[in-house]
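Yeah, one chain of the complex is gone here, protein chain that is, but the others are all in their spots.
Take a look at subunit A:
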Amino acid sequence: MKQSGILMIIGSALLLGLFVFPLWNIQLEAPQYPDPLGMDIYIGGIQGEEEFDIQNIDGVNHYIGMKKIPTPSEMWEFNIFPIVIGIMAALGILLGILGYLKKINVNWFLGWFILMLVLGILGMIDFNTWLINYGTNLDPKAILKLTDAQGNPLSYKPPLFGSQKILNFTAHSYPRGGAYFMLLGMLCVLISWWTAKRVKN
């Protein structure tokens, strides 16, 4: 249980990597942009990979009537996510300490893991909803109004995960450092629960 407690502390603390590294990244590549435009999505806001990338993505997107990339104050998620991650990390570390001191049952670790999993899935659903809105809720006065074969307005939604061609751009959407820290942390927690459980049995 001692070892599991330590692993639980480490695993939860790894969540703090989300405050340093971006969770996700979307790159837009095109013939005119051999150096792709890119945005890093942090839990607290979106930043350009290069200093002026956000401004230039907005510039390109205005042709198809996309909204501007939101600033932290324009999306509640960027205020809530850091708090949620902070609380979860603190809670996990506390559980780890209590586990180390053998004050609690090991199933609390599993409880934390399930809660984190649920929050993570909710986060992904929320992210995808935003992408759909961003890619389809277009300015009716947009300069380029393109439709698909069925005559429906084209969706410019970047993929949640993977690469996809959108007009002259290819969008690449993949997790970045923060996400790996989180996954590794969650894996640590799961292992800590499992090993403690096995020792107990």
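Operating definition for what follows: a residue touches a chain if its C-beta (ideal position, glycine included) is under 8 Å from a C-beta of that chain, and two chains touch if they have at least 3 such contacts; residues count from 1.
Assume contacts and distances are computed from a predicted model.
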Subject >> Omitted chain, identified by the protein name its UniProt record gives, among "ABC transporter substrate-binding protein", "Sec-dependent nitrous-oxide reductase", "Rhodanese-like domain-containing protein" or "Heme exporter protein C" >> reply: "Sec-dependent nitrous-oxide reductase"
Original post:
With respect to the chain omitted from the figure, which of A:55, A:107, A:129 or A:155 is a touching residue?
Top reply: A:55
Original post:
Touching the missing chain, which residues of subunit A?
Top reply: 35, 51-52, 55-56, 59, 63, 143
